[in-house]
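Pasting in a structure now, in structure tokens, and then I'll have a few things to ask.
Of the protein chains in this complex, one is absent; all others appear in place.
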Amino acid sequence: MTGKRGLTQQHVARMLGGDSVEDAAARLAPDFKDLPKVPAGSAKVSRERAGELWEETGLPTRLKEILLDQSPGDLSVYQGNIENAIGEMRMPLGLAGPLRVNGVSAKGDFHIPLATTEAALVASYHRGCRLLTAAGGCSALVLYESLSRAPSFVFDTFSEASRFTVWAVDQFETFQQVAGTTTSHGKLVDVGVTLEGNHAYFNFEFTTGDASGQNMVTIATQAICDHILAHTPIQPQRYYIESNLSGDKKASTRAFTTTRGKKVTAEAHLSAELVKKHLHTTPRAMEQYWQMSAIGGVLSGTLGIHGHFANGLTALYLATGQDAACVAESATGVTRFEVTEDGGLYASVTLPGIMVGTVGGGTGLPTQKACLELMGLAGAGKSRALAEVCTGLLLAGELSIIGALSAGHFSRAHRKLARDRQKGSKES
Amino acid sequence: MTGKRGLTQQHVARMLGGDSVEDAAARLAPDFKDLPKVPAGSAKVSRERAGELWEETGLPTRLKEILLDQSPGDLSVYQGNIENAIGEMRMPLGLAGPLRVNGVSAKGDFHIPLATTEAALVASYHRGCRLLTAAGGCSALVLYESLSRAPSFVFDTFSEASRFTVWAVDQFETFQQVAGTTTSHGKLVDVGVTLEGNHAYFNFEFTTGDASGQNMVTIATQAICDHILAHTPIQPQRYYIESNLSGDKKASTRAFTTTRGKKVTAEAHLSAELVKKHLHTTPRAMEQYWQMSAIGGVLSGTLGIHGHFANGLTALYLATGQDAACVAESATGVTRFEVTEDGGLYASVTLPGIMVGTVGGGTGLPTQKACLELMGLAGAGKSRALAEVCTGLLLAGELSIIGALSAGHFSRAHRKLARDRQKGSKES
Amino acid sequence: MTGKRGLTQQHVARMLGGDSVEDAAARLAPDFKDLPKVPAGSAKVSRERAGELWEETGLPTRLKEILLDQSPGDLSVYQGNIENAIGEMRMPLGLAGPLRVNGVSAKGDFHIPLATTEAALVASYHRGCRLLTAAGGCSALVLYESLSRAPSFVFDTFSEASRFTVWAVDQFETFQQVAGTTTSHGKLVDVGVTLEGNHAYFNFEFTTGDASGQNMVTIATQAICDHILAHTPIQPQRYYIESNLSGDKKASTRAFTTTRGKKVTAEAHLSAELVKKHLHTTPRAMEQYWQMSAIGGVLSGTLGIHGHFANGLTALYLATGQDAACVAESATGVTRFEVTEDGGLYASVTLPGIMVGTVGGGTGLPTQKACLELMGLAGAGKSRALAEVCTGLLLAGELSIIGALSAGHFSRAHRKLARDRQKGSKES
Partner (left out) sequence: MTGKRGLTQQHVARMLGGDSVEDAAARLAPDFKDLPKVPAGSAKVSRERAGELWEETGLPTRLKEILLDQSPGDLSVYQGNIENAIGEMRMPLGLAGPLRVNGVSAKGDFHIPLATTEAALVASYHRGCRLLTAAGGCSALVLYESLSRAPSFVFDTFSEASRFTVWAVDQFETFQQVAGTTTSHGKLVDVGVTLEGNHAYFNFEFTTGDASGQNMVTIATQAICDHILAHTPIQPQRYYIESNLSGDKKASTRAFTTTRGKKVTAEAHLSAELVKKHLHTTPRAMEQYWQMSAIGGVLSGTLGIHGHFANGLTALYLATGQDAACVAESATGVTRFEVTEDGGLYASVTLPGIMVGTVGGGTGLPTQKACLELMGLAGAGKSRALAEVCTGLLLAGELSIIGALSAGHFSRAHRKLARDRQKGSKES
């Protein structure tokens, strides 16, 4: 049974267990028997309301003890960050660094809090931080910032769509005023237009102060759309506040070639001695790995070329109250390693758009705010510095993992730390 | 100052504040003054060790109180999941559903725990669950499963690389035995080869039992590589255990067109009445939105076409101890909405590769395990059922958001719930 | 021998014929025996020079008869379009239309010359033209035009790269003057910048008058680079006039989301009666095919979603003296079919960047110029009109092929016309 069809057949047998295809199919049909009651849902967050939800659902009391009763403090701090609240999740927090960052906004030595459950992750980033700090720190810079929301307008003909577009682009200053009525922190800075047949897609680009800003730009764009519909000389057949063009929560080539969030870069020049001391390899071995892995990335069709941006990003996002779902869009970019004239290593990372803020979202919650304060990066005026520290962290992580891969001890690190684990399955 | 160059100039001025370009540049240079001591790092996890770390770093005691002292119970449960541990993060947990799932592995009504700090997220998924359950539930199925690790081998010529490949492919049964010595749950099921000049990239594909399995396949692949190097008739110049071809932690077109993790699909047929009652819109309006947003997705260059898979995936990954960094690779796929002959709505989601396990990783930690138990999906034999429930959840989320976008009240929901928040900035 | 490895083994056996792997490898090695003389090459084009080349190479006289002697007229017309000229290729020319085009630049009924050797191609486009003309013609519009050349500059640090960029963006008006010294038709209209670590990539965007313009922008960009190197306050380590960022001769997501060449769109509203009469199908069947094929395109990872833009583009490029290699970058975009409120069909095509000119390149050669004149589109002032006609042609082709696929007689058309062929293999 050669080829892909053979794999398909093997797989089908495995998925069905002992069942026939027909038996399996029967299980998939809609089933109206004894439909459960689904409660209306509740935005109110408190220990009492959570207790009621446990009671209403009839879920086991011993789980309530773990998820609610063992949880310290006041649940109502989460009001506005969750609905149907039944308790708290807890996950471990580790520390990488201190990492010296030489940025325009971030300047100093930063202890970096990382929340993760993956063995070896903190250890690996920590190793990279040691190396960078020993080299006098990494340089880091926010290159650009912009957040977009992309409504679309549907017309009968592209002639109408074109005329509408000509009118709308001319209203830009008015749109800025309208947007300004909804937010004092956000600012409409540009609009791009994409015409596709009789569809007009607008990409409104904002700066968002120190907030990550997704809700801010949604609300501002709604106000602009309301204004457009009230004043346009040509009414669209219909319109949508988000056309799926903005790349929100999705890796996209458009975001990769422009910016969504903050475009950041970090770099360092490392001597061969430091590379040997900290990574047990050589600049040339790291460059050779990079060249091969660049092709590997191209052959697999990733956006950009890098090692594992998602690991550090997610752990820092979770520690600092960012929206971790944005990892889907943020974890792209380019890592580059080159041997320099003097035999050292040039290393850089550039990410087209990371989503970080120091106000709003989950940044004000107790442990999340504590982590931001631990770095000295809580509150207004700190988001660019946070972005620069984040990028330095990712550079540390790329150095560490590519050092390990080029030196050939990548799998041993995972094996050792994972096998230390003392519970659950021994494998993962 | 027309055009992109004008934006660049505006941006530069904003980034520099009052500084000159030269002053900013000076801040970016390496700085060897008063380099901080970076500790060696520690894999030991305990309340005592954490206390020592707080002391060594000299970080503020009031933060220690929040991150460590207020934290309940035994920190050592995290041994093997974190390094340099200094405490615990806490985030709120909400409940969606019950969602009726008609799957081959998952069959029943599931309360679904979601960990997030984003306003409206749980409420939106909950709304979709109500709709699906009222329709007799969604169908859901794991279509395929495979996890790969992709070593590469570098030769002098492609002639050597080809001969090596011919030899290696012939050793497949031996490789299976070698892999089998490292794991009883994982199984090598196929190997694909990509030749590029004098590089040979191998893609070893495994099934991983009920674990997500990234470490399992790394260790098995290391054993295979060790065997290869000991027995190959043609020695490579060098080799790497991971060539960046596997797509680990990265959205990639290769993973999108094959499978990395579990390929899953969920679907439902919904009457116009149910759509109206729960989403306040019509099947035709949802189909029209879908058609427009499919083009929007294509124009922005996403992998697949969908609304916001990352939101539900991340929240469920966090609640159940999955590796949230895998959202970067998992949050791709296709959502499809069509009006059926009888005027109802056909809705489906298909994701090429989600990474979920019910053993290993973070799945055994206290609150994470409690969440799996809450669904009846903890431990061995449950990973496919978890994948099916996960996919049903994502279908619920797509119905809810696209219902809102097609009915035009998307931004209002965000505005209301976000504005309920009682602390921090009023905007995010 | 299940799986991909099984296919690999089968393939290897087939490729080697009876040879062993080692024998095959021996054939691949460099071979210095009896190295042939490779002549220096000659830019001079004439019948005499061609005759000399035939003689020098010793190639068979009967081939010279076909390729040179049977060729009519003066070979020297090709001076500057070819080197090492040995004769002429001939390929058949067919006619589609007349197609009524309602464009801003093209207005009227156009006979469209198509050069191809593929059976059924002209017939299929002709069928679509009949339909569109019967519907009062298609609307067509050039939405944007821009051609870029993208030099890159390499520095020691991104700090230097940033300072260089700030300086260079400020010189824009000077760059316009410098570019203007090299061309009277081309005009520098914007510059975009992409920083990646210590690399600065510039994307100079030009309008190019009625020429396709690739050489024009290369020469202008060289002049700008010369100026930069003479005046920059920070010398780069090195620079390149083309960094591979412009997307020249390659499908790229950057070009897809911006414009390279001319962005064009064409559309038509077609009654159900016309669809039935000309395509033997219904608007709904075509919409259903489109919906499915949109997903098919997404699953295969094309840039945009369309049927077969490359067929019509290539045939028209060849007939009118365009650079057919540009099909690699031009043949992307979006086709969209929708049922309208009145039961008819809305059909549109939008291409982000086609490369067409009516002066320069091959447009002045005898048969190529005759084809442009046949449409009334030769010479200065006609390139936008040519782009609009081209887009209308592609709309005709999409209607025809998708009509055939939705009506189920796609393969029959190919079978019949291909089997008419009276020579060579009966299959292709």
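By written order: A, B and C. Residues from 1 in each chain.
Note that in this section a residue touches a chain if its C-beta (ideal position, glycine included) is under 8 Å from a C-beta of that chain, and two chains touch if they have at least 3 such contacts.
It should be emphasised that the depicted structure is a prediction, and the values quoted were computed from it without experimental measurement.
Where does the absent chain make contact, in terms of the chains shown?
It touches the following shown chains in the full complex: A, B, C.
Which residue among C:5, C:100 or C:382 touches the omitted chain?
C:100
Which one, B:86, B:168 or B:334, makes contact with the chain that was left out?
Considering all chains, including the one not shown, the answer is B:334.
Which of B:124, B:139 or B:314 sits in contact with the chain that's absent?
B:139
Specify the residue from the set C:253, C:350 or C:391 that touches the hidden chain.
C:253
List the residues of subunit A that touch the chain left out of this view.
Contacting residues on subunit A, toward the hidden partner: 2-5, 8-9, 12, 21-22, 24-25, 28-29, 157-160, 162-163, 165-166, 169-170, 172, 189-193, 253, 256-257, 291, 294-295, 297-301, 303-305, 334, 336, 338.
Tell me where the left-out chain touches subunit B, residue by residue.
Residues of subunit B in contact with the hidden chain: 1-4, 6-7, 10, 139, 141, 143, 157-159, 162, 195-198, 253-254, 256-258, 265, 267, 269, 301, 334, 336, 346, 348-350.
Please note the rule applied: only the chains that are shown with their structure count from here on.
Just say which it is for the chain contacts: an open line, a closed ring, a star, complete, or other.
Basically all the chains touch each other, so complete.
Could you say what rotation angle superposes subunit A on its sequence twin subunit B, using C-alpha positions and rounding to the nearest 5°?
My answer is 180 degrees for the C-alpha fit.
Measuring centre to centre with CA averages, how many angstrom lie between subunit A and subunit C?
37
What whole-Å value do you get for the distance between subunit A and subunit B if each is reduced to the mean of its CA atoms?
Chain centres of subunit A and subunit B, defined by C-alpha means, are spaced 10 Å apart.
In whole angstrom, what separates the CA-based centres of subunit B and subunit C?
Distance between chain centres, rounded to whole Å: 39 Å.
Which positions in subunit C touch two or more other chains at once?
Residues 2-4, 157-159, 162, 253, 256-257, 301, 334, 336 of subunit C touch two or more partner chains.
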